[in-house]
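Every protein chain of the complex appears in place save one, which is left out.
First chain written, first letter: the chains are A and B, and each begins at residue 1.
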Amino acid sequence: MLDKDEIEKVGKAREEWEETSVKKTTSRFPERKAEFATDSGIEVKRTYTPEDQKDMDYLNDLGFPGKYPFTRGVQPTMYRGRFWTMRQYAGFGNAEESNARYKYLLSQGQTGLSIAFDLPTQIGYDSDHPLAEGEVGKVGVAISSLADMEVLFDGIPMDKVSTSMTINAPAAVLLAMYIAVAEKQGVSMDKLDGTIQNDILKEYVARGTYIFPPTPSMRLITDIFAFCSANVPKWNTISISGYHIREAGSTAVQEVAFTLADGIAYVDAAMKAGLDVDEFAPRLSFFFNANNNLFQEVAKFRAARRLWAKIMRDRFHAKNPKSWQLRFHTQTGGSTLTAQQPDNNIVRVTLQALEAVLGGTQSLHTNSRDEALSLPTEDSVRIALRTQQIIAYESGAADTIDPLAGSYYVESLTDDIERKAKEYIDKIDDLGGAPKAIEKGFIQKEIQDAAYEYQKAVESGEIVVVGMNKFQIEEQPPKNLLRVDPSVGEKQKERLAKLRSERDNAAVKRTLAEVDRAARGEDNLMPYIIDAVKVYATLGEICDVLRGVFGVYQESVIL
Amino acid sequence: MMDIRKGMAEGDKVALAKLITMAEDGRRDAMDIIRDMYGKTGGAYLIGITGPPGVGKSTLTAGLARIYSSLGKKVGIIACDPTSPYTGGAILGDRIRMQQLFTDPNIFIRSMGSRGHLGGLSKSTRIAARIMDIFGMDYIFIETVGVGQSEVEIAGTADTTVMVLAPGLGDDIQAMKAGIMEIGNVFVVNKCDRDGAEKTAREIKAMLDFNGDAAWRPQVILTAAQENKGVDDVMDAIGRHMEYIKDSGVFINKRKEHIRDEIMDLAAQSIMCDIMNGLSKEELSNIVDKVANGETDPYTASDRILKTIRYHLNGRDFD
Partner (left out) sequence: MSRPIRVLVAKPGLDGHDRGAKVVARALRDAGMEVIYTGLRQTPEQIVEAAVQEDVDVVALSILSGAHNTLLPKIVQLLREKGAGDKLVVGGGVIPADDIPYLKSQGIAEIFTPGTPTSESVEFIKSHVRIDA
């Protein structure tokens, strides 16, 4: 860091440069835009100098990887010790088809599993429910009972492979099934390594697969925290998500702000439920988007880490340094990919994956080129995986930690994002916290306004999407897209009928009654759900019991 | 082309919906049908639901409609939202809060934009309510946001007006617009699970004491419409008001007042139409220029216009 006098000299030199060289050039060639800014309204200057970092305090603002405030990374050796987990979100059709895809991905070098469930499963309906008509197996795998789960993990060693499950409202049930299948494989709970998304607040705001109202949903979440803290210590009990908030149209700053505000709400809820913060906080994890604007995204991850560390230490007084660490999974931004000229998406995903690596992600999913058209084919998903492997093994980007630190621009962006996100969090605190802000529609409106502004900018041409509103070509409709077998729905119905007739229905009735009783009381629900799952009570049956006790959430829409 | 009259008589919702659209468009054939079927009106009881934005009016309306429907009553809901004066478009966002009623055979929901009508209701709200009445609705809810003078307008249309408020919206009850206290026949403090609900209710009661019409003391009811709490109390209060105004003769007088207002409105609208039809764009433009130049004044100018229209009117045949 330069001292005051040198900074002044730099400033004067910059002014001279602007008056002479820059003016000379711009008088003949004006810059492309009158103003440059990021999607979050942060001004992007022509160039950045030491002046922009004159107040930087290296030790307090940046520090070292693995030490507070973790700006540079949560771990002392990061990718020099082990690459990020290459974890491709996958699942479709029935358990057999998905099991085959998982085995394929693992054989191609993927290092962790990420399960995509179909919409009926995510919303707690069995495959034979009337509302499941046409939806079974379409956006993920259909899991209606432990029997399906057993097929899903057949031949996959659950003590060696970590599994992330994108499941929210019925997370307790799917976790119970996972535990039960592992037990059958001879793997005890304390060895299980994985994550459940389990983040209901963002469902209300950006994703829509909620079931129960907020209060009982929080109870389920804190029950899972407590159960895992005691029994499944390596399990990440929640993946507090900003990915979907960004996909719904928010800016980068809003993504950080609303995600961390949700995180604050979960910590509050768990502490109110009687848990000590250091008991569960080390197992909280996050999930972010890697979107366009390379440097802003890298700065975003750094800002998020620093801000969360401060929140956990100063606001919640956590003592365990592990409680201060923001560990996160990243997915490249699906909504940035186009249906036009799909191969271009490979390029987009490469840049976005690089952002996540430069930003220090713990695990990464790269989207496939056919994202805007359909679920990925085997070829497309292999290219997406190779993208990560090329960055890891060939680019050198993983050989040093936080390589962009010290860049006048990136540090400036990091500071700006942290500051602006904190302003939002303060505002949400004033409204009474994230759940209240959601009730009042504040978060939804911010997202929708940002989405609408973006759309207008694209349609006016202010934002260029290559191949879509500029550089278009005449195209033939794409061929060889993945098609989900339409008979999946019928086959699942048959399977369920068979299951219901062959299982011990008395035991099912008994265990469901216990779930009902526990739900009405204050016991931790997990053991009761595990019991029900083991006797092959279905997902829908268990969720219906919970619906009966908790009620269902009524969407609150502000347009 | 469907037979609207037949559909209306048979209780076909498609016919009802189409007739409302035609009436909104001001079509002659719609007006003829309504004239012919006017004898069927009078069976419906009109309930106005108003209040500031975001208090939960739609949720409360849905809750009430559900109860009436479960008692076998037929319910119509007219949900009004403001039309943008710039684009002429509108997001009609009340129906979305009533999703559970969509397939209830006893309930019919119609969203209407104000379409330039000042005052909160749509220009065609009255006629839509009349059509629903002809259709055979027992209760008709008219729901609108209370801004400007819309509360007054609703009170001038409904038999019972329910004023819905909520705590913590930043509205200081003391600062509320004059006349609110006189308009509500039933007061509801919704979202009563929030802090300040009791306080808000007390403040309203105090103001009602201050303003009081000795014969009818409006109740203040705490509800949490989202959780279905207190909704049946609101229904009871409406029932009690209905009894009171029918027994005391207020009902008939109110209805007559509403009819008088409506007739005068229609007549004024009609004359306005005549003026607009009788005055070409150029003529109006010339007059405006003359006033702007100081050649004449607005009062003389409008006199001239009226003289010209009356002259034309006198030349017309009346039925």
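The definition used in the following text is that contacts are C-beta pairs under 8 Å (C-beta built on N, C-alpha and C of every residue); 3 or more make two chains touch, one makes a residue touch a chain.
In this text the structure is predicted, and so the values were computed from the model without any measurement.
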item: Listed residues B:Met31, B:Leu71, B:Ile91 or B:Ile252, member touching the removed chain; value: B:Ile91
item: Which residue of A:Gly208, A:Pro233 or A:Gly432 touches the chain not shown here; value: A:Gly208
item: Touching residue (missing chain; options A:Glu43, A:Asp343, A:Glu378 or A:Glu459); value: A:Glu459
item: Per the touch definition above, residue among A:Asn292, A:Gln340, A:Gln389 or A:Ser407 touching the missing chain; value: A:Gln340
item: For chain B, residues in touch with the removed chain; value: 2, 12-14, 16-18, 20-21, 24-25, 83-84, 87-93, 95-96, 99, 102-103, 108-111, 113, 115
item: Residue numbers in chain A that touch the chain omitted from display; value: 119-120, 122-123, 125, 131-135, 138-139, 203, 207-209, 247-249, 335, 338-340, 372-375, 448, 451-452, 455, 458-459, 465, 468-469, 477-478, 481, 484, 555, 557, 559
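Quick note on the criterion: only the chains that are shown with their structure count from here on.
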item: Chain centre separation in whole Å, for chain B relative to chain A (CA means); value: 46
item: Chain B contact footprint on chain A (complex, rising order); value: 440-441, 554-555, 557-559
item: Chain B - residues contacting chain A, complex; value: 54, 91, 93, 96-97, 99, 226
